[in-house]
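Remarks on the structure that follows.
Every protein chain except one is present and positioned as in the full complex.
Up next is subunit A:
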Amino acid sequence: MNNMGIDIKNSDQVKIMAEGGKKLARIKKELEAFVKPGMNALDVENLVTPLIEKVGARPSFKMVPNYFWSTCININDGIVHGIPHKKLVFRQGDIVSIDLGIFYKGYHTDTSVSFLLGNDPKKQNFLKVGEEALDKAIEVTRIGNKIGDISKIIEKTLAQSGFNPIRDLVGHGVGRKLHERPFIPCFVSEGGDENVEIREGFVLAIEVMYCLGKPNLIVDSDRWTIRTKDGKISGLFEDTVAVTKKGPEILTN
């Protein structure tokens, strides 16, 4: 622990997290190829849980109080924390966002991906921008930069295409706990962990969360699923990134 309350990982810890991240990345790829129109979110959940257990890990999200699933699955206006219900059926033209994390050898890794079922140039462009924002954000996750630099580049990349960052949710440090400091907003906020200098041994779950319309959110009656108030589409891209002397190392890729 350093004095800012941020848990710094040593190279052995990063190595373990990289091992876990690799396993998580493989599961993520597998389910991306698996999802087809007509399937439902529970099908994905039922695929993922045994895969996580098979690699000797535990689903991180089941360790979150009152959340009993391995994945969070959302479509279109659903942005995060969607419960993988059977009634959530994927259709052609849907944007599907899947968020999952594993707890492996004492450490969490966390990743998300959004993809489109079918072809729609507008939606494809929407997702491309989010992916680009995450790439650029990871690129600035270097020793000496500030947490605010990550937020700034995400906001700027989204704004260039007219998209809006979500303001009520943040990316976060990750390690022994799923949610650690620093908190990483997708926009430049006054205060928070913005001025925290990035140091070697930070491991961050950088999340790009954004929407086509206004960033106001509502929570469904299940008290978990969070969606945009105006019902316009949203996207979610997340990777766990370790800060090393050589630069950012994406653990969940």
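Keep in mind that, in the parts below, a contact is a pair of C-beta atoms (placed from the backbone, for glycine too) under 8 Å apart; a residue touches a chain by one contact, two chains touch by 3 or more; residues count from 1.
Following the convention adopted for this analysis, contacts and distances are computed from a predicted model.
Engineer: If you look up the hidden chain in UniProt, what protein name do you find among "Ferrous iron transport protein B", "Translation initiation factor IF-1", "Protein GrpE" or "Cbb3-type cytochrome oxidase assembly protein CcoS"?
Structural biologist: Its record in UniProt gives the absent chain the protein name "Translation initiation factor IF-1".
Engineer: Pick out which of A:G101, A:G148 or A:G201 touches the chain that's been left out of the picture.
Structural biologist: A:G101
Engineer: Pick out which of A:V35, A:I52, A:C72 or A:L212 touches the chain that's been left out of the picture.
Structural biologist: Of the candidates A:V35, A:I52, A:C72 or A:L212, A:C72 is in touch with the missing chain.
Engineer: Among A:M209, A:I233 or A:I250, exactly one should touch the missing chain; which is it?
Structural biologist: Candidates A:M209, A:I233 or A:I250; residue touching the omitted chain: A:M209.
Engineer: For subunit A, which residues reach the chain that was dropped from this view?
Structural biologist: On the subunit A side, contact with the omitted chain comes from 60-61, 64, 72, 80-81, 99, 101, 110, 168-172, 178-179, 183, 185, 207, 209, 226, 238.
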